[in-house]
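A single protein chain has been removed from this complex, and every other one stays in its place.
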Amino acid sequence: MPAGVFCLGGAPLVIYSLLVLSSPVSGHGSRTGAAFAHSAIARGHSIHRVFFLDAGTLNGSHNSILPQDETDPAASWEALHREHGVELVLCISSALRYGMLDATEAARHDRSNATINPAFSVSGLGQLVDACAHSDRLITFGG
Amino acid sequence: MVLHTLNAAPSSAAFRDCLKLVAPDDAVVLLGDGVYAALEGTAACDELRAAAAALFVLRADAQLAGIESPADGFGLIDMDDLVALTERFERQLAWY
Partner (left out) sequence: MGEAAKKPVLVVMRHSPYGSSLAKAAVDVALAAAAFEQAVDLLFIGEGVLQLLPGQESHKLGKKNIGRQLASLPLYDIELVYVDAEAALRYQLDIASSPVNAQLLGPQEMRQLMVGYDHLLGL
């Protein structure tokens, strides 16, 4: 970590990666994780990567529709990518199980269309391992 | 020093396992269904206080659950404070 670089609160700047296991439709992990990421950036920190594993890959859905009076955590993740360029990666083996396909995987498996939001990409667990190796903190959100 | 984020109801296996691993110089942040351990007079609340770690509750989640003020010994924190805790604590362990 570069010496002498501090966040708004006076603490040294931190490189974070996030591991998200929670589905956006149930529980608290998805909402909390996205809010954490926005707060960390607001304090001046950086997010190296957000890795979505298991049911967490459902956050990458382009097809879920929520009632108008409910907040969609997936939109908060997308904003993280759009506004701050944060890399959002779905674990490929989980994503395939949950039907989260990018255009390449849809074509490879003979499915008619991609199902993931283009703000997200799919890749292997190596991206999580890499995130651990290159981050000061790995913060996990489940449940 | 470990920052435990506890998102599991007091009767869950995750809650029990977390209690077992909390050390006196750790911090525990209750969020999600974990906030119910901040209900004053409950066994879960006493057990957490006995662990002697620093105890916090995420304000938005406590409000969602209808917990207006947490039990004595639990500090109400916002997301910004949670980020600050992860600056101080070198590692986090998620319980859910």
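Labels for the chains are A and B, by order of writing; each one numbers its residues from 1.
We adopt the following convention: contacts are C-beta pairs under 8 Å (C-beta built on N, C-alpha and C of every residue); 3 or more make two chains touch, one makes a residue touch a chain.
This is a predicted model, so every value here is computed, not measured.
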Which displayed chains the unshown chain touches: A, B
Contact partner of the left-out chain, one of A:61, A:76 or A:94: A:94
Residue of A:84, A:111 or A:134 in touch with the missing chain, whole complex considered: A:134
Missing-chain contacts mapped onto chain B: 1-2, 13-14, 16-17, 20-23, 90-96
Sites on chain A contacted by the missing partner chain, in the whole complex: 19, 21, 53-55, 91, 93-94, 97, 124-126, 128-130, 132-135, 137-138, 140, 142
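Basically, only the chains that are shown with their structure count from here on.
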Centre-of-Cα separation between chain B and chain A, whole angstrom: 24
Complex interface listing, chain B residues touching chain A: 5, 7-8, 14, 31-33, 58, 61, 79-80, 82-84, 86-88, 90-94, 96
Chain B partner contacts - residues on chain A that touch it in the complex: 7, 9, 11-12, 14, 16, 21-22, 27-29, 32, 35-36, 38-40, 42-43, 45, 137-143
